[in-house]
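Have a look at this one before I ask anything.
Only one protein chain is missing from this complex, and each of the others stays in its spot.
Just so it is clear, A and B label the chains in written order, and each chain counts residues from 1 on its own.
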Amino acid sequence: MSPGSAFRVSSLHQRAGIPVIQFAIQRILRSLLTLWIVFTTVFAALRLSGDPAFAILGPEAGQDAVASFRERFGLDESILTQYVLYMKNMLTGDMGDSMRYERPVTELFLARLPATLELGAWALLIATIIGIPLGIMAALRHDTILDRGAMLVAFIGQSAPGFFVAIMLILTFSLRLNWLPSSGRGEPNQVVMPAITLAIGLLAALARMTRSSMLEVARADYIRTATAKGLPRRQVVVSHMLRNASLPTVTMLGMWISGMIGGTAITETIFAWPGVGNLIVQAVSGRDYAVVQSLVLIISATVILTNLIVDLAYSWLDPRISMTGKASE
Amino acid sequence: MTSRIFSRSLTRRSAVLAGVGLAASARYASVFAQTPVAWSGATPVATPEGNYAPATGVERDAFVVGMYGLPDNLEPAIGESNVSQATLLNIYETLVRRDFRNGGAIAPHLATAWTQESDTQTVFRLREGVQFHNGNILTADDVVFSFERILNSADDSKFATVKNTYIQTIASVEALDDLTVRFTTHAPDPILLRRLTVVPSFIVNRAYVEEIGDDAFAQQPMGTGPYTFASFDPGVELVLERNDNYWGAISPARQVTFTVIAEVASRITALANGEIQIATSMSPDQVTSIESNGRNVTRSIGLANAHIIGFNGKAPGLADKRVRQALSLSIDRALIIEAIFLGRATHLRQFQFPDYGELLDESRPFTEYDMDRAKQLLDESDYNGEKISYQLIPGYYLNNDQTGQVIVESWQSLGINAELEVLDAGKIGTDEMSAHTWSCTNVWGDPAAGYWRQFGPGSYAQSAIWDAPAEFNEIGNEASQTLDVAERRGLYSQLQDIWNVELPATDLYAIDNIAGVDAATNWEPNPLHAIDLHAFNFSFNE
Partner (left out) sequence: MSTTPVPTAAAAPTSLATAGATTGELPHAPRRSLRKLFRRMKPLHMVAVGILLLIVLSAILAPLIAPHNPTKSDLLARLTPPAWISGGDTGHLLGTDQLGRDILSRLMYGSRYSLTIAIIGTVCGVVIGAAFGMVAGFARGIIDQIVMLIVDAFISLPFIIVALAMVAVLGSSFPVLILLAVLSGFAAYTRVTRGLTLQIARQQYVLAAQSIGASRGRLLIRHILPNVTAPLIVLTTMEMGSIILMEAALSFLGFGIQPPTPAWGLMVNEGREYLHNAWWVGVFPGVAIMLLATCISLLGDLLRDILDPGTR
């Protein structure tokens, strides 16, 4: 894997690009369009997926309850009406009420967000503190047993299904050893297992990515030049290799962070961590329309925004990349 | 004159005597609210000591209960769900309650005494000096309000279901004075008292509800119970604080938290680690490992809830009653109870719950398993290989997926084209229903609460999946308006015969409510899922 990836950069277009402002505007417009597609798809999927009344009220709900439920949430209107109404509300920032909890979605989301951010932050910390040095070490000790061992661990880490890791952690550290609590949030030790579960995949990917980026760059001409010039190895590593190797890492981290809000779903469910992911899973299985629609929109917006930031970060990290127009994106 | 205490075994003779009491209470009606009138009704016999959690004087600051879920909101009048029944009774109270340590007998709660004035009128005497959590004193007017907000609600309001399926027999509730309330029913109601022990009969404070409105009230509950509302994070936790001004014995835990731990293994772990002190909804398979660390015990009680299979009579293959009977006869309930529930479930006598008491017809056999008869019925029927799906909702009913697979195999060996299907909650109530899992909660401990409530006239079942014979509805109606026990027994026996032939649904078993509990805590589970933290059910040894 090498710095700069085909679809982010086309250095074949290293001729002067269009001004950043114009690029930014184009990107924003496209993002809005993307958001609209996302929104409409989810809206349609939810409406087609069946009646939320029984999912929320329970299978034993009486007909009266169902009828009044439908009326309260405007489900007896035509789909087109519902769509238009919802679009209108979105534009004014009104995300509607949760059908299950009868509270504004915004309120629920903001109440749960800190928990997810906390979990994500810890996972990110663990993954970077362990993963990147691991990758660097493996690259520097290329082809030794340390390198092979580290990479095997990385492969396994990337292939471990998150729910399984969670279960094994609970089995070992909670049930058998009694060292850690297995659910909830509040005490500092309650975040350990969920954070580790979340971090493992990223840790492994970071280790592999860092390692191969560094190996790739190490072979490149300008590194050989620097070494030949007699620069101390440390300086070579830090100022040249790391800088260039960091590009795909930044991309990866960017995508991970942007996907975090929805990506914590399974971990939060298993560990009863009161975050946004947990909320989404409950909302989807409960057909809580407003919650799902609004949260999906928020998540997508976050992803798109993060991608934009990552693109900008790219240009800072590698001056060879310019914000060109159409073909690169 | 004497007035007789209302009881289920009211005979014709006592009805006459009650009529005499009617004359006496007419005197009360003419006296108006402010000055309390001398109560001449007798007080019911107090439930004997020794059935309660021993009062030890030991207190704890915090107590945590691990649940699989929480109510979506805290409105007591619509809290039908298991999780609502589990939690709300600590904040709100009813006029009377069923004492499950004493066979479910009716016991005083917010009402200290009651008299039946006539076939359709019952008068209650309220406990004096009961405070709501905000300091307001409980009066008869609050009782009136608590029921009128439901009885007078619009047909499309959120109260519609409970109005039509729980308290539809109540015609009016009036305050005779500050502490006396009269309930009038449309027709004689043999189970009026029982209706007043569960949802929606919780007593709320008129001043408070009218001030903040129904919507806010669902998020900020306030009642008379041993615990007051502190905070609610939906789907996460419900926190209650002890009510130090409670009218009865003060509960021993200063703060109680109901926390959601959906994952069973996590709930057990949390109990084992001491993070929670009660783990609800445990399955029989887990009993040994819960008790293995010596720090916790399991306590269980038979639930007043039967898992059943509902047959959609409009689905292909299920229209013929003989097919339904055959399907029911081919299920070996005893084996399932033994093997999957490890004996911790109750085999019912043809859908009758054990707590029907005097109305339990013990001459009926336990719901039968007879493969030969099943095959015979199937041969006689119109069944022609149509596909019959056993539809279940994963994770909703305990061990349902295991039972489902066993049942499907039984049906297949009977010769039915049967298959297991996961029922998506969005498909409930549609034409796609076949033979689906369901449950029937015996809220009142009476045959009127069994299949009659769920499959009676006006029910969803009769409108969508079953053409009930007119006879069924007539007999059932009569039985629910007869006060005489012997007569009711006869009527319910007839009803049962019709049911056994029609079989729009068949009972499977009533599972036990098993909870893992901290060994030093005295607390018993409840047949209606309630986590009752009144001092009579809750104390600590250390």
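In this text, a residue touches a chain if its C-beta (ideal position, glycine included) is under 8 Å from a C-beta of that chain, and two chains touch if they have at least 3 such contacts.
Note that the structure is a prediction, hence the values are computed from the model and not measured.
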Using the document's definition of touch, tell me which of A:75, A:146 or A:252 contacts the absent chain.
A:252
Considering the complete complex, of B:128, B:285, B:358 or B:497, the missing chain is touched by B:285
Of A:67, A:130 or A:281, which one is in contact with the hidden chain?
A:281
Across the whole complex, list the residues on chain A that are touched by the chain not included here.
1-2, 4-7, 9-12, 30-31, 33-35, 37-38, 41-42, 45-46, 48-50, 123, 142, 148, 152, 155-156, 158-168, 170-171, 175, 197-198, 200-202, 205, 209, 212-213, 215-216, 220, 248, 251-252, 255-256, 258-267, 269, 280-281, 284-285, 287, 292, 296, 299-300, 303-304, 307, 326-327, 329
Tell me which stretches of chain B touch the chain missing from the display.
263-265, 268, 283, 285-286, 288-290, 335-336, 339-340, 394-395, 399, 401-402, 404-406, 409, 420-422, 424, 426
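The rule we apply is simple: only the chains that are shown with their structure count from here on.
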Cα centroid separation, chain A vs chain B, in Å, comes to 45
Quick one: in the complex, what on chain B touches chain A?
72-73, 80-81, 155-158, 160-161, 163-165, 215, 218-219, 233-236, 259-263, 265-267, 269-270, 272-273, 275, 393, 396, 424-430, 438-439, 460, 463
Would you mind writing out the residues of chain A in touch with chain B in their complex?
49-52, 54-56, 58-68, 71-72, 100-103, 108, 111, 167, 170-171, 174-175, 178, 181-184, 269-272, 274, 278-279, 282, 285-287
